[in-house]
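Note that one protein chain is taken out, while the other chains of the complex remain in position.
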Amino acid sequence: MFATLRHWLDERLNWDDLMAPLRHKTVPTHRLSYWYFLGGITLFLFVIQVTTGILLLLYYHPGANEAFESVQYIMTRVRFGWLIRSIHSWSANLMIFTAFAHMFSVLFLKAYRKPRELTWISGVLLLFLVMGFGFSGYLLPWNTLAFFATKVGTEITGQVPIVGKPMMIFLRGGEDVTGATLTRFFGFHVAVLPGLVTVMILLHLLLVQRLGMSIPPKLEVQWTANPSARREMKFFPNFMLRELMAWYVGLGVLAALAALFPWNLGVKADPFVPAPAGIKPEWYFLFMFQTLKLIPSKVWIVDGEVLGVLAFGLVGLLWLLLPFFESDQPTRMKAWITGLAVFAVVYITGMSVYGHLAK
Amino acid sequence: MTAEQLSQPEPTRRRVIELFLGGGLLASFASFIYPVLRYLVPPAVADLGGDEVVAAKLAELKPNSSKIFRFGSRPGLLIMNSDGTYRALSATCTHLGCTVQYRNDLREIWCACHNGIYDLSGRNVSGPPPRPLDVFDVHVRGDEIVVNRKREA
Partner (left out) sequence: MAILRNKLRPYRAARFVGLAGGIALAACLVYGQTTNSCLDCHSALPGPLEVTPEKFSQDIHAQKGLTCVSCHGGDASSLDPDQAMSRKAGWKGKIDRKQIPQLCGSCHSDPAYIRQFNPSLRTDQLAQYHTSVHGKRLAAGDTKVAVCTDCHSVHDLRAPSDPRSTVNPVNVATACARCHADADYMKGYSIPTDQFAKYNTSVHHDALVIRGDLSAPTCSTCHGNHGAAPPGVDKVQNVCSNCHTFQDQMYEKSSHKEAFQAASLPGCVVCHSNHGISHPSDAKLGAGPDAVCMQCHTPGDACDQARAALLSSLGRLDVAIKNADQILRVAESSGMEVSDARLGQDQARDALTKARVTIHSFRTDLVDQDIQEGLKITVKNLQTGKEAMAERNHRRAGLGLSLIAIGIVLVGLRLYIQRIER
């Protein structure tokens, strides 16, 4: 039955030619092959997000007067609404985590080297877009925590010199965080960002398909010297089946999280109530937030927060261009990038934990 | 046994694997699709949005009587005036949070806790309450009496 379908498609779409690269695609197998799963898991979680997001769209009302109550409605009255919403919230957090993990694994496995610089750049841009998804989506339930986290977050954007204020007004849809901000964030979250991310994912996947899977440098040296030592498996069906297993595990984890720890509603946002003490952004922004809190309010003549924001901007830009700081020549140049990667992991983890524990 | 036969697992083992995989896939898909399908069916109770609630049905109240209804997470007071019109206010006393009541003998809103008195427009006229009660908009829709918060300008 599948054979006839394939034949039908082939006659009209040149299906076999289209599928040929996939059939020949191989995945190197070595001690560190398991890290190859991370990219696929992030993609899988994104698909979950889109699906549950579309389902939520059927009942969500964007607008300061109705958003909170519509989420409450989904959680309490819609059949399995609690499940869809909790999966959406948990999957969002898991996706950001796997995106970071995927990025760091690429960094440590040195898969960003020539000729894969563009893959890295598209990947880092995807990471930024995904964090934008997180930031915009967090506001949509319109509860107190989200409201004030958004206030603080957009306030920090406003600190950038010259362009900061206009940027903040653009993000907020006005001077303050209001219903207009909610509408705007909703637009970003369901239209603008999905469009951008889809294009970027297609580019990223295309590059991965064209360039094949990278292998760690040491292994590359070994296998070039001794081609018979090369181990690989076919992508289709072997690797894909294993990936399917990983995705199923992911589904199980999501289901358990959603059923055992449903996402809470919070309290409806009231712009006139003073901010509760100890407002913090979501965990994936904590390391930046905590860093900003630790910078003294004035460094020489520059305002501390401005310095912090600019520093993060600079770091982000350099992160994007990381592959270009490494020469093709072996060993010497590469050590410092590994060192930088280790520092980054330690810093982000440490600052996140500190930010979580701090008052 | 020939080499060929040895290279294939026995048919029963194949069947077991196929059963596991097929059955498992089916079962897991069912456990994903079932909630989604139920989700797609709109619930019986429509979502009115947060600032609106059906306080009562048309024939529920008599003139010069009242009803406590739920508005969000706080109680509200729906009063049917003697002339048949309705008014609705927050039922949380602004003094210490007790639930107020409508006194149809005094045509006033009264708080039993410390003898606070409000007039029918919610103004605090006597006793400890420091602030008036919030007044809501009421209108009749079909056979339902709908209360919503006053729209901000």
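In order of appearance the chains are A and B, and numbering begins at 1 in each one.
Simple rule for what comes next: a contact is a pair of C-beta atoms (placed from the backbone, for glycine too) under 8 Å apart; a residue touches a chain by one contact, two chains touch by 3 or more.
Predicted model, so just to flag it, every value in this text is computed and none were measured.
For the chain that is not shown, the touched chains among those present are A, B, taking the whole complex.
Only one residue from B:Leu21, B:Val45 or B:Leu58 touches the chain missing from this view: B:Leu21.
Only one residue from A:Val152, A:Leu251 or A:Ile279 touches the chain missing from this view: A:Leu251. The omitted chain makes contact with just one of the residues A:Gln72, A:Thr150, A:Thr181 or A:Gln290: A:Gln72.
Of the residues in chain A, those that touch the hidden partner chain are 72, 75-76, 82-83, 86, 237-238, 241-242, 244-245, 248-249, 251-252, 255-256, 259-265.
Annotation for chain B: contacts to the undisplayed chain at residues 7, 9, 14, 16-17, 20-25, 27-28, 30-32, 70, 73-75, 95, 98-99, 112-115, 127-130.
The criterion applied here is as follows: only the chains that are shown with their structure count from here on.
Residue ranges of chain B in contact with chain A, taken from their complex: 28, 32, 35-36, 38-43, 45, 47, 49-51, 72. Residues 55, 58-59, 61, 65-66, 68-70, 72-73, 77-81, 83-84, 248, 251, 268 of chain A are the ones that touch chain B when the two sit in their complex.
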